[in-house]
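Take a look at the structure set out below.
Of the protein chains in this complex, all but one are displayed in their positions.
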Amino acid sequence: MCRFLAYLGDTIFLDELVCKPQHSLVRQSLRADQAKAVTNGDGFGIGWYGERQTPGVYREVMPAWSDENLLALCANVRSHLFFAHVRAATGTGIARQNCHPFHYGPYLFMHNGQIGGYGQIRRAMEARLPDHLYAQRKGATDSELLFLLIIARMEMGESVPDAVNQVLNETLAMMQVLQIHEPLRFAAALADGEQVHAFRFSSDKRAPTLYMREASEAEGGRGLVVASEPLADEQQGWELIPQGMVLRLGREGFSRLALG
Amino acid sequence: MCRFLAYLGDTIFLDELVCKPQHSLVRQSLRADQAKAVTNGDGFGIGWYGERQTPGVYREVMPAWSDENLLALCANVRSHLFFAHVRAATGTGIARQNCHPFHYGPYLFMHNGQIGGYGQIRRAMEARLPDHLYAQRKGATDSELLFLLIIARMEMGESVPDAVNQVLNETLAMMQVLQIHEPLRFAAALADGEQVHAFRFSSDKRAPTLYMREASEAEGGRGLVVASEPLADEQQGWELIPQGMVLRLGREGFSRLALG
Amino acid sequence: MCRFLAYLGDTIFLDELVCKPQHSLVRQSLRADQAKAVTNGDGFGIGWYGERQTPGVYREVMPAWSDENLLALCANVRSHLFFAHVRAATGTGIARQNCHPFHYGPYLFMHNGQIGGYGQIRRAMEARLPDHLYAQRKGATDSELLFLLIIARMEMGESVPDAVNQVLNETLAMMQVLQIHEPLRFAAALADGEQVHAFRFSSDKRAPTLYMREASEAEGGRGLVVASEPLADEQQGWELIPQGMVLRLGREGFSRLALG
Partner (left out) sequence: MCRFLAYLGDTIFLDELVCKPQHSLVRQSLRADQAKAVTNGDGFGIGWYGERQTPGVYREVMPAWSDENLLALCANVRSHLFFAHVRAATGTGIARQNCHPFHYGPYLFMHNGQIGGYGQIRRAMEARLPDHLYAQRKGATDSELLFLLIIARMEMGESVPDAVNQVLNETLAMMQVLQIHEPLRFAAALADGEQVHAFRFSSDKRAPTLYMREASEAEGGRGLVVASEPLADEQQGWELIPQGMVLRLGREGFSRLALG
């Protein structure tokens, strides 16, 4: 299990959410409270949108808690939309190519969860990638693969929720064919520079937690935060996103829709 | 273009060949003489056989010349059969997973060269891997892919030279189908703990250089060295391996055979 | 708090103690049981004596649990005397230069503990180093500094226990002058290729734990292991070393003496 957060709103310094909170992601890298894997030390990453269409991405294999570059970066970069992720590997190697967020064109994606029986199903899923996205595959994770499959559908014109829904359904169908009984768990966020879609899903009703709250002026600006767990002991203001739900964050606020 | 060396013979310290020579591989990492890419600073690796069947492997993304671990390791590890490789990347990312030597079971493999039009051909070649080797694919390089394709044939009972020959022919055939006109260049070595096969091949008769000489008692023991280029200005004793040739090194000496 | 182990005895593969045990050091890097800092992910190191006088050393800033090089190395290197250490930093940066074991000539040293008020006292302690050892200072840790101060006394002819005792006493005296009330805690091991001295000391009687047991044939050979904590749930055979004690391990067995 990994931990992540996404922010959309007024332009604020990344450290307001990534480093400063009592249970910031940097601190969660050392010890998360609601995660099964107590340490998320298998690399981390941040992604942010600035003045260009392509987001900035910084990924590193060191634990987040010991990386001075990360602190300096978060203290000096401001953004209206950013992602941060700390990784607890689930079988695939420790490499920058396997760290979240993944990026492709204007899109950022990060994931907490796992495809059950990934080793058995990986090849059949990779076979579904169109050539140009197959060539974009740089690492070995199930997360990157899901991302590219979603992108493939979005390129065909599907909306983000539809694309995600279809990819999850196809994956479940393939798991059934291969008689995989481990669950498919999927808490994830996907951004395009303008809006963020956040998902909470699991085939066994034990989806990784996902919370939302409004950011306040005290944090540098008004906006919305989605996070794997509340960033402070005080959980007031944090709302647990129900399983099977998609959250769509935009400039104008947020909306909820059911997945599928 | 990368640089590499392979040794088989009496048990000697790795530093005798990897670090001490005038043009040692560590120095070649900073500046090779016969290589087109003057700097081989995109990672390196060593592999060696000790008392277990599976070889030891140490790969790192830093340049070899600046890695204290490499020097300490080579000064303290002795082996009768070892590989060393410094990398100049040709398009795929800098990651330990992309560094040579690659290993699978008792086998070590390293490569200097390139599959022309790899981006176009990669998918069709990966499709030829049996499932259990597809699952072993950890990086993105053409070199690792060639290695796994060779292993697949060896597992079917083919000899090492036959397996390599078939994989090269298949690759060339596929390149022709896809109308790829860039060359396939392949200087490589494959070991199993007992013997080493070294190959020098190119579709355009401009194969990466590959030399051989006998190691002397002054280097700690008698044996045979195969290297991308002579390890000293004094090239006496070094024999250039002709293109299209396979060299087979064993305990009892070496033999030459034509590839294909 | 860091975690470490030292072995002296028959020549065995490092992985027998470093990787395989139920609570191996690699596993302790992710979660130690008796350590205050639950994660020892701020780098690690191993040091071993082979056929040369100078030991091999491999240190890395990644967490031990995610380093494939470490596993491969430990599976292929055999030694009669080796150290392994996983680090939880106490204020100084994450860098290979700050990872244990430290080495100088034929000596290896590793440490678990802390000099109280190190920031205040560091300069006065560094001033005590002779020029040639001052020039050997590569990192910023209190541990490396203690090691070099001990070496300075050993070079003057003092025995290892005397040198350590004097350095601890001088440090305590300096702490008193500077009115530092934080404790000096010191669990450490120092080797010279022939023997190991292990120390357990604290100014506040809360020294980091240190255990000893005999290694069995089942682990590849007979010998003695000193470790921060037992390597298995089953603690039978493990003896807690009392505070204020020095353990001297040699080929012929071990002896205990009081520190100071």
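Going by the order they are written in, the chains are A, B and C; count residues from 1 in each one.
We adopt the following convention: contacts are C-beta pairs under 8 Å (C-beta built on N, C-alpha and C of every residue); 3 or more make two chains touch, one makes a residue touch a chain.
Note that the structure is predicted; figures quoted are calculated from it, not measured.
If the hidden chain were put back, which of A:50, A:106, A:130 or A:244 would touch it?
In the full complex, the listed residue that touches the missing chain is A:50.
Taking the full complex into account, find the residue in B:68, B:182 or B:214 that is in contact with the omitted chain.
Final answer for the missing-chain contact: B:68.
Of the residues A:3, A:59, A:153 or A:197, I need the one that contacts the missing chain.
Spelled out, the listed residue whose C-beta touches the missing chain is A:59.
Need a quick check: the contact residues on chain B for the chain that isn't drawn.
Touching the chain left out of view, chain B contributes residues 30-31, 38-39, 41-42, 61-63, 65-68, 89, 93-94.
Contact with the hidden chain only, please: which chain A residues?
13, 48, 50-52, 54-60, 68-69, 72-73, 75-78, 96
Using the document's contact rule, name the residues of chain C that touch the chain not shown here.
93, 95-97, 119, 122-123, 131, 134-135, 137-138, 140
Methods note: only the chains that are shown with their structure count from here on.
Counting residue numbers used by both copies over all numbers at the interface, does the chain A-chain C contact come out same (over half shared) or different (under half)?
same
Roughly how far is chain A from chain C, centre to centre by C-alpha average, rounded to an integer in Å?
Roughly 40 Å, centre to centre.
Mind pulling the residue numbers of chain C that touch at least two other chains?
Those would be 68.
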